[in-house]
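Now for chain A:
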Amino acid sequence: MTVIAIVDYDIGNIRSISNSLVAEGVTVLITSDKIKLLSADGVILPGVGSFKHGMDKLRELKLDIVIRDYVKSGKPLLGICLGMQLLFTSSEEFGETEGLNIIHGLVKKLQLNNDEEFKLPHVNWNSIHTASLSWEESILKNITAGSEVYFVHSYAVLPSVDKNILSTTMYSNNQFISAVQRGNVYGCQFHPEKSGTVGLTIMNNFIEICRG
Partner candidate 1 sequence: MTKKLKAFYGLPEKVKFCKICVISNQRPSSTIEFKNTAEEKKKVINFDDNGVCSACKYHEEKEMGIDWIARDKKLVELLAKFKSNDGSYDVIVPGSGGKDSAFTAHLLKYKYGMTPLTVTWAPHLYTDIGIQNFHEWMHEGGLDNILYTPNGKLHREMTKNAFHNLLHPFQPFIVGQRIIGPALAKKFGVKLVMYGENQAEYGNAVEENLNPIMNMDFFSSENALNMKFGGISMSEYIANGNYSKGDFLPYIAPNKQDLLDAGIEVHYLGYYVKWDPQECYYYAVDNTGFQANPERTEGTYSKYSSIDDKIDPFHYFTTLIKFGIGRCTYDAAQEVRNDKITRDEAAYLVKKYDVEFPAKYFTEFLSYIDTSEDEFWATVNRHRSPHLWKNIDGQWALRHTVSKDGTDD
Partner candidate 2 sequence: MANKRVIARIDVKNEFAIKGIQLEGLRKVGDPNEMAIKYYHEGADEIIFMDAVAAYYDRNSLSELILKATENVFIPITVGGGIRTIQDISSALKSGADKVAINTQATKDPSFITKSASIFGSQCIVGSIEAKKIHNNKWEVFVDNGREPTGIDVIDWVKKLEVLGVGEIILTSIDKEGTKKGFDLDLIKAVSEEIQVPLIVCGGAGNYTHIENVLAQKFVDGIAIASVLHYNLLQINNLKLDLYNKNIKVRI
(Lines give C-alpha, C1' and ligand atoms only; values in the text may rest on other atoms or scores of the structure.)
Protein backbone atom coordinates (compact mmCIF):
# COMPACT_ATOMS: atom_id res chain seq x y z
CA MET A 1 0.00 0.00 0.00
CA THR A 2 1.36 3.36 -1.07
CA VAL A 3 0.37 6.15 1.27
CA ILE A 4 0.16 9.66 -0.09
CA ALA A 5 -0.47 12.40 2.42
CA ILE A 6 -1.96 15.75 1.54
CA VAL A 7 -0.95 18.49 3.94
CA ASP A 8 -4.04 19.85 5.63
CA TYR A 9 -3.42 23.41 6.72
CA ASP A 10 -6.88 24.66 5.92
CA ILE A 11 -5.95 26.02 2.54
CA GLY A 12 -6.49 24.63 -0.93
CA ASN A 13 -8.87 22.37 -2.80
CA ILE A 14 -7.94 19.20 -1.02
CA ARG A 15 -10.94 17.19 -2.14
CA SER A 16 -10.14 17.50 -5.82
CA ILE A 17 -6.53 16.54 -5.25
CA SER A 18 -7.65 13.53 -3.28
CA ASN A 19 -10.11 12.51 -5.99
CA SER A 20 -7.40 12.70 -8.62
CA LEU A 21 -5.23 10.24 -6.71
CA VAL A 22 -7.64 7.36 -6.94
CA ALA A 23 -5.56 4.35 -7.99
CA GLU A 24 -4.88 0.70 -7.19
CA GLY A 25 -2.97 0.23 -3.99
CA VAL A 26 -2.99 3.88 -3.03
CA THR A 27 -4.29 5.31 0.21
CA VAL A 28 -4.78 9.04 0.48
CA LEU A 29 -4.49 10.77 3.84
CA ILE A 30 -5.49 14.34 4.49
CA THR A 31 -3.61 15.31 7.57
CA SER A 32 -1.59 17.83 9.56
CA ASP A 33 -0.25 15.14 11.85
CA LYS A 34 3.55 15.10 12.02
CA ILE A 35 3.94 11.34 12.31
CA LYS A 36 1.58 10.55 9.49
CA LEU A 37 3.26 13.06 7.18
CA LEU A 38 6.77 11.90 7.95
CA SER A 39 5.88 8.26 7.42
CA ALA A 40 4.00 8.75 4.14
CA ASP A 41 5.42 7.50 0.84
CA GLY A 42 4.63 10.80 -0.81
CA VAL A 43 3.42 14.21 0.30
CA ILE A 44 1.45 16.84 -1.56
CA LEU A 45 1.48 20.45 -0.45
CA PRO A 46 -1.61 22.18 -1.89
CA GLY A 47 -2.49 25.85 -1.58
CA VAL A 48 -4.35 28.81 -3.01
CA GLY A 49 -4.37 32.41 -1.97
CA SER A 50 -1.67 34.60 -0.48
CA PHE A 51 1.89 33.57 0.29
CA LYS A 52 1.91 35.24 3.67
CA HIS A 53 -1.32 33.62 4.74
CA GLY A 54 0.01 30.23 3.62
CA MET A 55 3.27 30.59 5.54
CA ASP A 56 1.47 31.85 8.63
CA LYS A 57 -0.78 28.79 8.63
CA LEU A 58 2.14 26.41 8.14
CA ARG A 59 4.10 27.99 10.97
CA GLU A 60 1.06 28.03 13.23
CA LEU A 61 0.71 24.29 12.81
CA LYS A 62 4.51 23.78 12.90
CA LEU A 63 4.20 22.19 9.49
CA ASP A 64 7.08 24.24 8.10
CA ILE A 65 9.42 22.16 10.25
CA VAL A 66 7.68 18.90 9.37
CA ILE A 67 7.89 19.58 5.64
CA ARG A 68 11.60 20.43 5.79
CA ASP A 69 12.22 17.27 7.77
CA TYR A 70 10.20 15.22 5.32
CA VAL A 71 12.18 16.60 2.36
CA LYS A 72 15.43 15.63 4.07
CA SER A 73 14.25 12.01 3.88
CA GLY A 74 14.48 12.19 0.10
CA LYS A 75 10.93 10.95 -0.39
CA PRO A 76 8.81 12.60 -3.08
CA LEU A 77 7.02 15.90 -2.47
CA LEU A 78 4.72 17.75 -4.86
CA GLY A 79 3.82 21.38 -4.30
CA ILE A 80 0.77 22.66 -6.22
CA CYS A 81 0.17 26.30 -7.02
CA LEU A 82 0.72 28.24 -3.80
CA GLY A 83 2.10 25.00 -2.42
CA MET A 84 4.92 25.21 -4.96
CA GLN A 85 5.57 28.87 -4.26
CA LEU A 86 5.92 28.21 -0.53
CA LEU A 87 8.83 25.85 -1.25
CA PHE A 88 10.90 28.83 -2.32
CA THR A 89 13.08 31.29 -0.46
CA SER A 90 10.79 34.27 -0.32
CA SER A 91 7.97 36.12 -2.03
CA GLU A 92 7.49 39.80 -2.78
CA GLU A 93 3.73 39.55 -2.29
CA PHE A 94 2.67 42.02 0.45
CA GLY A 95 6.26 43.04 1.14
CA GLU A 96 8.86 40.35 1.54
CA THR A 97 7.80 37.10 3.20
CA GLU A 98 10.09 34.18 3.88
CA GLY A 99 9.20 30.79 2.49
CA LEU A 100 10.37 27.24 3.25
CA ASN A 101 13.59 27.70 1.27
CA ILE A 102 13.56 24.12 -0.01
CA ILE A 103 14.23 25.37 -3.52
CA HIS A 104 16.34 28.50 -3.95
CA GLY A 105 14.66 31.38 -5.67
CA LEU A 106 12.10 34.11 -5.38
CA VAL A 107 8.41 34.49 -6.00
CA LYS A 108 7.49 37.56 -8.04
CA LYS A 109 4.44 39.02 -9.68
CA LEU A 110 3.81 37.99 -13.28
CA GLN A 111 5.07 40.56 -15.74
CA LEU A 112 2.52 41.92 -18.15
CA ASN A 113 3.46 43.91 -21.20
CA ASN A 114 1.24 46.87 -21.77
CA ASP A 115 -1.24 44.69 -23.54
CA GLU A 116 -4.62 45.08 -21.95
CA GLU A 117 -5.75 41.83 -23.43
CA PHE A 118 -3.70 39.94 -20.83
CA LYS A 119 -5.08 40.32 -17.36
CA LEU A 120 -4.21 39.32 -13.82
CA PRO A 121 -4.83 36.92 -12.25
CA HIS A 122 -3.77 34.54 -14.99
CA VAL A 123 -6.89 32.37 -15.03
CA ASN A 124 -6.76 30.08 -18.00
CA TRP A 125 -5.55 26.99 -19.70
CA ASN A 126 -2.05 27.41 -21.03
CA SER A 127 0.66 25.21 -22.46
CA ILE A 128 3.76 23.88 -20.76
CA HIS A 129 7.03 23.56 -22.62
CA THR A 130 10.25 21.73 -21.97
CA ALA A 131 13.27 23.47 -20.47
CA SER A 132 16.70 21.98 -19.89
CA LEU A 133 15.52 19.19 -17.59
CA SER A 134 14.26 16.04 -19.22
CA TRP A 135 10.67 15.09 -18.44
CA GLU A 136 11.46 11.40 -18.67
CA GLU A 137 12.06 10.77 -14.98
CA SER A 138 9.66 13.38 -13.70
CA ILE A 139 6.01 13.97 -13.05
CA LEU A 140 5.77 15.15 -16.66
CA LYS A 141 6.70 11.74 -18.08
CA ASN A 142 4.71 10.90 -21.23
CA ILE A 143 3.23 14.38 -21.38
CA THR A 144 3.41 15.93 -24.83
CA ALA A 145 5.24 19.23 -24.87
CA GLY A 146 2.72 21.99 -25.42
CA SER A 147 -0.06 20.23 -23.52
CA GLU A 148 -2.46 22.58 -21.83
CA VAL A 149 -3.08 22.73 -18.12
CA TYR A 150 -5.07 25.02 -15.84
CA PHE A 151 -3.51 28.03 -14.17
CA VAL A 152 -4.91 30.49 -11.68
CA HIS A 153 -2.29 32.79 -10.16
CA SER A 154 -0.83 36.27 -10.18
CA TYR A 155 2.66 35.35 -8.95
CA ALA A 156 5.27 32.98 -10.33
CA VAL A 157 8.50 31.42 -9.11
CA LEU A 158 11.99 32.34 -10.24
CA PRO A 159 14.43 29.54 -9.36
CA SER A 160 18.00 30.72 -8.82
CA VAL A 161 19.30 27.68 -10.63
CA ASP A 162 18.26 26.86 -14.20
CA LYS A 163 18.53 23.14 -13.64
CA ASN A 164 15.54 23.32 -11.27
CA ILE A 165 13.32 24.48 -14.12
CA LEU A 166 11.09 21.66 -15.35
CA SER A 167 8.69 23.54 -17.65
CA THR A 168 8.01 27.05 -18.92
CA THR A 169 4.87 28.81 -20.12
CA MET A 170 4.18 32.00 -22.05
CA TYR A 171 1.82 34.70 -20.82
CA SER A 172 1.58 38.21 -22.25
CA ASN A 173 4.62 37.43 -24.37
CA ASN A 174 6.67 36.76 -21.26
CA GLN A 175 7.96 33.43 -20.20
CA PHE A 176 7.37 32.22 -16.66
CA ILE A 177 8.24 29.00 -14.85
CA SER A 178 5.33 26.60 -14.68
CA ALA A 179 6.96 23.54 -13.08
CA VAL A 180 10.11 22.89 -11.05
CA GLN A 181 12.12 19.94 -9.80
CA ARG A 182 14.90 19.54 -7.30
CA GLY A 183 15.72 15.93 -6.68
CA ASN A 184 12.48 14.39 -5.56
CA VAL A 185 10.79 17.68 -4.84
CA TYR A 186 8.38 18.80 -7.54
CA GLY A 187 6.27 21.86 -7.98
CA CYS A 188 3.56 22.86 -10.46
CA GLN A 189 2.22 26.35 -10.71
CA PHE A 190 -0.82 24.89 -12.48
CA HIS A 191 -3.43 22.61 -10.95
CA PRO A 192 -3.02 19.06 -12.25
CA GLU A 193 -6.17 18.03 -10.39
CA LYS A 194 -8.09 20.50 -12.53
CA SER A 195 -6.35 19.88 -15.83
CA GLY A 196 -8.44 17.09 -17.27
CA THR A 197 -6.72 13.99 -18.58
CA VAL A 198 -3.32 15.67 -18.88
CA GLY A 199 -3.51 16.53 -15.20
CA LEU A 200 -4.61 13.05 -14.23
CA THR A 201 -1.57 11.63 -16.03
CA ILE A 202 0.69 13.96 -14.05
CA MET A 203 -0.91 12.86 -10.78
CA ASN A 204 -0.45 9.26 -11.81
CA ASN A 205 3.19 9.92 -12.56
CA PHE A 206 3.62 11.26 -9.06
CA ILE A 207 1.98 8.15 -7.65
CA GLU A 208 4.44 5.98 -9.59
CA ILE A 209 7.36 8.00 -8.28
CA CYS A 210 6.03 7.46 -4.76
CA ARG A 211 5.72 3.75 -5.29
CA GLY A 212 9.45 3.85 -5.88
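A quick word on the picks: all candidates are chains of the complex that A comes from, given by their letters.
Heads up, the rule we're going with is that a contact is a pair of C-beta atoms (placed from the backbone, for glycine too) under 8 Å apart; a residue touches a chain by one contact, two chains touch by 3 or more; residues count from 1.
What you see is a predicted model; the values in this text were computed from it and never measured.
K.L.:
Between 1 or 2, which touches chain A here in the complex?
P.N.:
2
K.L.:
So in the complex, which bits of chain A are touching candidate 2?
P.N.:
13-16, 19-20, 48-50, 116-121, 123-126, 148, 150, 152-154, 171, 191, 193-197, 199-200
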